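Okay, so here's the structure we're looking at.
With one protein chain held back, the other chains of the complex are shown just where they sit.
First chain written, first letter: the chains are A, B, C and D, and each begins at residue 1.
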Amino acid sequence: MSQVSQETSPTGTRATQAIGVLALAVMAWVVASGLLLTPQDVVQGESVRIMYVHVPSAWIAYLAFVFTAVASAGWLISKKHSMGFDRFAGASAEVGVMFMAITLITGSLWGRLTWGEFWQWDPRLTTTAFLFVTYIGYLAVRRLEGSVEQRARRSAVVALLAVLEIPLVHFSVVLWRSLHQGATVLNPNGDVKMDDLMLFTLFSGVVGFTLVFIWLVLHRQRTMLLVDVADNQGLDLAIVARRAEGPAN
Amino acid sequence: MIASFSNVVVVYDNFPALAGASFEIASGEIVLLQGPNGAGKTTLLRACAGLLPIARGSAIVLGCDLGVDRRAVRAKVGLLGHANGLFPDLTVAENISFWSRLIGASAQDVETAMQIMGLSDRLSATRVANLSAGQRRRCALATLIVRRAQLWLLDEPHAGLDSQGRDELDKTLRSARDAGATVVFASHEIDRAQNLATRSLTVVGGVVTET
Amino acid sequence: MIASFSNVVVVYDNFPALAGASFEIASGEIVLLQGPNGAGKTTLLRACAGLLPIARGSAIVLGCDLGVDRRAVRAKVGLLGHANGLFPDLTVAENISFWSRLIGASAQDVETAMQIMGLSDRLSATRVANLSAGQRRRCALATLIVRRAQLWLLDEPHAGLDSQGRDELDKTLRSARDAGATVVFASHEIDRAQNLATRSLTVVGGVVTET
Amino acid sequence: MKNSLDTGVTKGKVVTAVLSKDLKIEMRSRVVTNQVLPFAGLVMVMFAFALDNDDVLQRVAGGLVWLATLFSLFIIVQRSFAIDTQDGALDSLRVAGIDLSAVFFGKAIALALKLIALEIVLICGAVLLYRVDLTASGLVLLVTCVLCATSGLAFVGILYGGLTAGAKGRETLLPLLLLPVVAPVLIAATRATEAAFGSGGAQTSEGWAWIGLLTVFTAVFGVSGSLAFGSLIDE
Partner (left out) sequence: MKNSLDTGVTKGKVVTAVLSKDLKIEMRSRVVTNQVLPFAGLVMVMFAFALDNDDVLQRVAGGLVWLATLFSLFIIVQRSFAIDTQDGALDSLRVAGIDLSAVFFGKAIALALKLIALEIVLICGAVLLYRVDLTASGLVLLVTCVLCATSGLAFVGILYGGLTAGAKGRETLLPLLLLPVVAPVLIAATRATEAAFGSGGAQTSEGWAWIGLLTVFTAVFGVSGSLAFGSLIDE
């Protein structure tokens, strides 16, 4: 049974407002620093500034998909099968797909500047595209007809399988020889070859995008709850109409 | 109580095919479901078999709460739907022996079931695709008889059978009841059905009323 | 004579489903075909509609010799088989209007047919895949009524209909007969069928005998 | 009772009724969009992935487009008759007493429209993925080629589809019958497309010779289909 509360308050709370303000502040700093303060790259020139969006969005997409998987596992394991887990998984995947799209778009723009082409059949790019499609499929599974429990169960299985693709994307640069940048920041040796301010801006970007992610997910799962409430009220009306077919005839 | 439904709602897409159905079925009954087309009889039978999610209300069948776990009940019921559930490319004998292997029935049981349903040697070596409509229904019934379920759920079981087949089926259902099973079936042939049933329920507009 | 069969043999693969069937049907009759499962009733109806090749014997339906040309007769008969002949992805209204466009029936005819078969506005906008079994049968009958054929061939037309639908169907068939059509139908519900029919033929083992 | 079966329903009306039914069912069930297109797309992507940075890609582009089309042809033809046979609607069509050559054209046009929609996507894919340069004269050739080849494929597809529909187990015969017949179309269309794409330095003018072959093929199967379809499906 879905635990649908009848309350219909706005989707925001004090806490989400705070997160929203914080996210805006951090993002403002990232924009200022990324566009104005950080130096050009020796090789890439101005185009390196795309990195402050490209890399964090990729990582936050990963984060979102991992959250989806964790929430899905939570739904499967928990005895009560609380629908909160399922809504959280769905909301997180939707936001993750959005961030993955940002990665793809900024990546191709960057590619146009550095490689002269929007798209290359490179392993990192190809696997990223596959990951994107996988989660489109996940969202499609959520839209299949059926009860909320059916939706939760099916999509939980898909989410747990889909998350396994992330290592494939991450290590694709190692597995296949790749045109794409290798692990510059998250490399196994731990020595980061990057200007300090650039690095700081990059990490600010990560923090800012994380805040945006949290803000979006909290709101989205609240709207999903409201949709379920509305569906439930629609069902009340439909039941009345159906019963009216009854003995009258 | 073999089955007890209270205010059960079952929804397709957004349409509540069962809109608050409440009834109880005791052990050893043969219950007829009657009612107009689209009333919700098929939906009710499939819900009893644990095939449809219960949106609201509480449904307990053979001691299993369908709201909690719909899968537990399935091993104990036998279901014959509007469709026959056969593989058209396999012969009658292959179809029946497939199902009997799954539930571990003996060759003797299979033999008996085929005899009851009048599936002769010629027919049992025929592909289901090449059978007449009534012969197919007989084959489906034979797979069900092999199953020896505790609760038999039958959706218009007489449809397509000739009069001899109908009599044979009624006899089989009665003897299953005598052996301790419970039978619930939907039918539009009121006379024959009321003759067979020990009790009849009327389904209209997704609601069940005692007749 | 609307139909006259003499020693007709119809073969599937190597099996003679009709093994020398002879009978005659006059204009304005409502003929019941009865007989056990696998007797050859469906085969007989399909042969009448010109859908099956005549291996031996002579079959003349509505003045067309089926041994010579089976296609000429088809424009004049209406056939309802065990299957409904509907497109599950289309709505009820779309299904019926498709067939009515093919034969040039008016919107008025469509409206009437749907009313006779009790297909309400809600149902007519529903996809056939989402209908109950009886509602689907009603939809198939509605497409047939639109057709206004000279010879109606119906294979267990009552199957799946609720009692009100059965009465409605009987009324429709009688009024079609009154308007000059001839009806041949197979059925296993002997009581109701004999009530409707003006004459009944028994099919057993591929041979037709007068009852 | 008025016998409305004799009121002349024009051939055109039957064609549109059948055509709109087939298209409506596709709109609802989305077999082409959801099943055929992704696979065709994958084929293109995989080749791009396997053979990147190679002029080979340009050379195989035309062939791939038509191979994917051919593959889709099988699936769509099968589906096109499956919707008619699954609940016995084909029998009702047979006894409807209508002009079956109109059914042939209705189904063929629906098939052709689905194929053309698919080909447009595939060709755009080839142009983008394989970096094909398309000149204006190449485009004219390409459009002609698509129209001719597709209508030819649609006619053969429906003709043989009708032959193999109906009886159980016969559907599996379809590829066997269809393959040898459509192979020439595949070759001609590929060559014309290569000429349009300028693959391997081919000239646009070379392409027009192939168009002639395609036109003959289309005409032959259009005529024989409209004559023979009725008696094939009727049995």
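Keep this in mind: contacts are C-beta pairs under 8 Å (C-beta built on N, C-alpha and C of every residue); 3 or more make two chains touch, one makes a residue touch a chain.
Remember, it's a predicted structure, so these values are computed and weren't measured experimentally.
Of the options A:Gly12, A:Gly74 or A:Gly146, the residue whose C-beta touches the omitted chain is A:Gly146.
Among A:Val157, A:Val227 or A:Val240, the one in contact with the hidden chain is A:Val157.
When you scan B:Ala3, B:Ala17, B:Ile54 or B:Leu79 for touch with the missing chain, the hit is B:Leu79. Contact between chain B and the unshown chain involves residues 46, 49-51, 53, 70-71, 74-79, 81-90, 94, 98-99, 101-106, 109, 127, 143, 147-150, 176, 179-181.
In the full complex, chain D touches the hidden chain at residues 29-31, 33-35, 38-39, 42-43, 46-47, 49-51, 56, 59-60, 63, 67, 70-71, 74, 169, 171-176, 179, 183, 186-187, 190. Interface residues of chain A facing the missing partner chain: 126-127, 130-131, 133-134, 136-137, 140-141, 144-146, 150, 153-154, 157-158, 160-161, 164-165, 168, 175.
The working rule: only the chains that are shown with their structure count from here on.
Set against one another, C-D and A-B show the most C-beta pairs in contact at C-D. Mean C-alpha positions place chain B and chain C at a centre distance of 29 Å.
Averaged C-alpha coordinates put the centre of chain A at 47 Å from the centre of chain B.
Chain centres here are Cα averages; for chain A and chain D they lie 40 Å apart.
Among the residues of chain C, those in touch with two or more other chains are 82. Contact with two or more other chains is made by no residue of chain A.
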